[in-house]
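A single protein chain has been removed from this complex, and every other one stays in its place.
Moving on, here comes subunit A:
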Amino acid sequence: MITDQRHEQFMERIQRGEKIEATDWMPDEYRKLLLKLIHMHAVSEIMGAFPEKEWVPKAPTLKRKLAIMAKVQDEVGHGQLLLRVAEDLAAPLGKTREDLMEDLIEGRVKFHNVFHMESPTWADAGVIGWLVDGAAIINQAALLSTSYGPYARVLKRICAEESFHMQHGENIILALAGGSKEQRRMLQEAVNRWWESLIFFFGPVEVTDAARRMIDYRIRTKTNEELRQQFLKKYVPRIHSLGLTIPDPNLRYDEESEKWIFTEPDWKKFGEIVRYNQGPKSQERLKLRRFAHEDQRWVREAMVRSQKMQVV
C-alpha cells in the first residue's frame, strides 16, 4: 500500500518535469530500466573508442593523429562519467563498477552494433566521426531532457564534447570528398559499409514494452523511429550534397506521410551481432578490453593497498 502511494507520488514528480536524484526513492522498474540504458551507453562509449583507436597509429598527418587521439580519449572519458552514474544506480542492487565492467567482457551487457564493425580505411575513421557520432548525438541530445538528474548532467558535458567529434569527423570526410578520385571512392565505400549499421543503430521501428515504459517514466521522450527520422532528415541531404550515393534503392522522402522511407536493415543479423558479440570485430575488441581489465588488476589492487597502509 505504501509502495503504491510512493509510486503515485513518484509519477506525479515525473509528470511535473522534476528530476529524480540518486538518493531519492524510485520504483525498482525505473532503476532497472535506467541502469540497463546507462550501462549499455557507458560500455558503448568505451567500445566506441576501439574502431577509431585502430587509426591513431595510422592517421595521415600529425594534426589528424592528435585530433583522433583526443576523440578516443573523450569516448573513454564519456564511459567513465556514465559508469559513475550507473554504479550509483547499481549499488542498491549489490553491484559495483567491477561487476559492470565484467558484464561487458562476459557478454552480459550489449554494446551498440556499430562498434562491432570493421573500420578498414581512413575514410571509415571519418565516417564514424561524421555519421556514427552524428547518429549518437541525436540519441544523446534527445536524452538531455531525461527525468534522471545525474544522467542529464553528465549528458550535458558529453554533448558539448560530441559537438567537437562532429566537426572532427566532418573535417576528415570533407577533405576526402574534395580530394582525389581514389579518396572519393574510399569515402563512398565507407558510406556503403556503414549505412545499414546506422539504420539499425536506432533500434526497432516498433515501440517495445520496455521502450514504452521508458517513455512513461520520461527516461526517454522520443521513440527509436522519431530519432531515426531526425537522422535521415539531417544527413541524407548532406550525403547527397557531396555527390555521394546511399546504398538503399528504396530510400526516399514520402511527402504524404512526411516520412523517410528506407529499406529495413537485417534485424536478425545485427540483433545476433549485439546479443552474441559475433560481429566481425566483437571478439578481437573484447579481448583487448579483457586484457586491460584483467592484466592491470594488480595495479588497481596495489593502489588500494598502498592507500590503506598510509591511512593505518
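Here, a contact is a pair of C-beta atoms (placed from the backbone, for glycine too) under 8 Å apart; a residue touches a chain by one contact, two chains touch by 3 or more; residues count from 1.
By our rule, contacts and distances are computed from a predicted model.
Visitor: The complex has one chain missing from view, so what does its UniProt entry call it, picking from "sn-glycerol-3-phosphate transport system permease protein UgpA", "Isoquinoline 1-oxidoreductase, alpha subunit", "Dipeptide ABC transporter ATP-binding protein" or "Ring-1,2-phenylacetyl-CoA epoxidase subunit PaaB"?
Guide: Result for the unshown chain: "Ring-1,2-phenylacetyl-CoA epoxidase subunit PaaB".
Visitor: Please pick, from A:Asp74, A:Asp124, A:Glu170 or A:Glu196, the residue that touches the omitted chain in the full complex.
Guide: The missing chain is touched by A:Asp74.
Visitor: Touching the left-out chain: which of A:Arg97, A:Arg213, A:Lys259 or A:Arg290?
Guide: A:Arg97
Visitor: Touching the missing chain, which residues of subunit A?
Guide: Looking at subunit A, the ones touching the missing chain are residues 21, 23-25, 70, 73-74, 77, 80-81, 84, 87, 96-98, 153-154, 157, 161, 297, 300-301, 303-304, 306-307, 310.
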